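The complex is shown incomplete by one protein chain, all other protein chains being positioned as in the whole.
In this document, chain identifiers A and B correspond to the written order of the chains, with residue numbering beginning at 1 in each.
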Amino acid sequence: MSVTHDEVRRIARLAELEVSEDALPLLAEQMSRILEYVAQINSVPASEAVKPFVPGPDAVRFRADEVKPAPLAFGPAEFAPAFRDGFFLVPKLGQFEQEEG
Amino acid sequence: MAVGWETVIGLETHVQLRTASKMFCGCSAAFGAPPNTNVCPVCLGLPGALPMPNEQALKLAARAALGLGCTVHPRSVFARKNYFYPDLPKGYQISQFEQPLATAGSLSYLSPDRGVATATIQRLHVEEDAGKSLHDRFPKQTAIDLNRCGVPLIEIVTGPDFRSPQEARTYLLTLKQVLEYAGISDCDMEKGSLRVDANVSVRRAGETALGTKTEVKNINSFAYVEKALTVERDRQIAVLEGGGTVAPQTMLYDSKTNGVRPQRSKEESHDYRYFPDPDLPPLVLSEQFIAEQQTLLPELPAKKRERFVEKYALSVTDAAVLTADRSVADYYEAVVHAGADAKIAANWVMTEVLADAKDHGDGLRVPPGALANLIGLVRGGTVSHQAAKRVFAEVAERGGEPRNVAEALGVMQVADTGVLASWVGEVLTAHPAEVARYKNGEAKLVQFFLGQVMKVSRGKADPKLAQRVLEEKLTS
Partner (left out) sequence: MSDPSDALASAKAAADRIVRLKRLNACLTPIKELRKSLTVQASTAHPSGVLYGMPVAVKDNICTLEFTTSCGSKILEGYRSPYEATAVAKLKAAGALIAGKTNCDEFGMGSSTEHSAYGRSFHPFDKTRVPGGSSGGSAALVGAGAVPAALGSETGGSVRQPASLCGVVGIKPTYGRVSRYGLVAFGSSLDQIGVLGRSVHDAARVLSVISGRDPRDSTCEERDSLRLPNVPESLQGFVIGVPKEYFPQDLDPAVRRACDRAIRLLRELGAAVREVSLPHTAYAIATYYIIAPAEASSNLARYDGARYGPRFNGSEDVRALYRTTRGEGFGPEVRRRVLIGTYVLSSGYYDAYYRKAQQMRALIAQDFRNVFDRGVDLLFTPTTPTPAFKAGEKLNDPVAMYLSDIFTVTANLAGLPAISLPIGRIKGLPIGGQLIGQAFLEDEMLEAAYALERAVPAGEEA
């Protein structure tokens, strides 16, 4: 199970992660190694399959519809890297269009 | 209208639910607060924060699903929809995917093209809203407000059921009405509590296979729905007629130019990598929970319309006007219940009451009982219809009992036959030539005499009774 450089590039784009061209070969190799290793789960026949198991409560609890915000010791103005007039700031969307206008 | 082409439209509608707090945290869900003030670790997506589902949101979602004839699944699963966007702080939206809350519903609406049509509701699921990105507030920057992030939404997806932009719009208005009736949402497109994305494709008339579809987004009002869909349909037809193929892409509607342009595509279409959200156990709704929402569903517009037609002998159109708004329908029934004639009450509500509500924005100002009384006064001849309108306006503005108000305004009509007879006598005496002409066969002159009686009585004569007295006198 080999992961190609193109696939790594594609996955890196999906994950919004910069991967330099020099890092590609090693990364592709390591990912291939890992994916090869984990692919062994396919050796277990499907007939053995049971319903997925997830630990924790069987059903989600409901929260009453009350305005009771979870505490914040200080607001976004204190921890945001860029903040003005009450807004978080990020560089403008360049490559993709605004959806609301 | 493009000849030889069939348009196929499906709609995805996002509706904000009327809750006090957000879907997964206790922040206020109210609209209009200063930016980033209704926030907490959860909706900010801070490291380590976790979601807690809002019970009322789930109730409203179930109720909406039932109102749309869906099967509500007792067990459904929250799933993460993963993508990167500035107003999506976690980098994923909590939604539902493989196991949604509800499926297989329908909504009938009156298609302008083909009579009563039925839209299929493929699914209705719960999810959280994203924040707002403002691109024009600061140069070279996008400003982000996360107040809206986490507000509860339901997403309602139809099949490719609509055959024209007009149909799509009508369906949406019908949907809005049902959701308003059931108290689910304010459905205000301007405020963003109802948003719609459309899937549009065309095919040659008679073809059964679906054409390539595009997604149309950024439609911000009901009027624009029709415009945007028309523009996109026409664009696709032009492409195909020119020998090209329709590219499957997302188009953004621009209301300023009434045009659509492709959303400059990212290198590839979204791969949302849905998987069940491990922070949320399955959503299990008991039988009682679902049953309770069923009982909380009011009589829905279509049923109410039918009932009004039958019970009150109203025309379909009149019934539609009276049931457009649930509060108006309830009001109308209260007026009838208080003793007013159904047809007369209908006219009053459709004209005076609705006009007053529209002009003054203060709702339905005249109590139903008062209107019923007023209608009775007119019917009994105590007040003329014209005068009654004045009484209505007065009661709307300053309150009071209609009879008292009529008296105060001096518009109580005279129905005393003795007094009427004397007026009639006065008029006939004053116009002997016309009396002779009447006796010679000019029956229309009765209107002239009536007019004179009204003049002589300064409008106080009960016109119907006066007419009767007149006719008696004239034939004797």
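What we mean here is this: contacts are C-beta pairs under 8 Å (C-beta built on N, C-alpha and C of every residue); 3 or more make two chains touch, one makes a residue touch a chain.
Predicted, not measured: the structure shown is a model, and the values here were computed from it.
Visitor: Kindly state which of the options B:Leu11, B:Ile144 or B:Ala388 is in contact with the chain not pictured.
Guide: B:Ile144
Visitor: Quick one: say which of B:Pro35, B:Gly67, B:Pro86 or B:Gly211 touches the chain that got left out.
Guide: The missing chain is touched by B:Pro86.
Visitor: In the full complex, which bits of chain B touch the chain not displayed? Write them out.
Guide: Touching the missing chain: residues 41, 44-53, 80, 82, 84, 86, 89-92, 142, 144, 271, 273, 275, 278-281.
Visitor: Kindly note down the residues of chain A that lie in touch with the hidden chain.
Guide: 3, 7-8, 11-12, 14-20, 27, 30-31, 33-35, 37-42, 44, 48-57, 60-61, 63, 70-76, 78-82, 88, 90-96
We adopt the following convention: only the chains that are shown with their structure count from here on.
Visitor: Between chain A and chain B, what distance separates the C-alpha centroids? Give it in angstrom.
Guide: 40
Visitor: Would you pull the chain B residues touching chain A in the complex into a rising list?
Guide: 19-21, 25-28, 34-42, 44, 49, 52-58, 78, 84, 86, 132-135, 137-138, 140-146, 217-218, 252, 254, 263-264, 266-268, 271, 273, 276, 278, 280-284
Visitor: In the complex, go through chain A and note every residue touching chain B.
Guide: Interface residues on chain A, with respect to chain B: 10, 13-14, 16, 54, 56-72, 75-76, 82, 84-93, 95-101.
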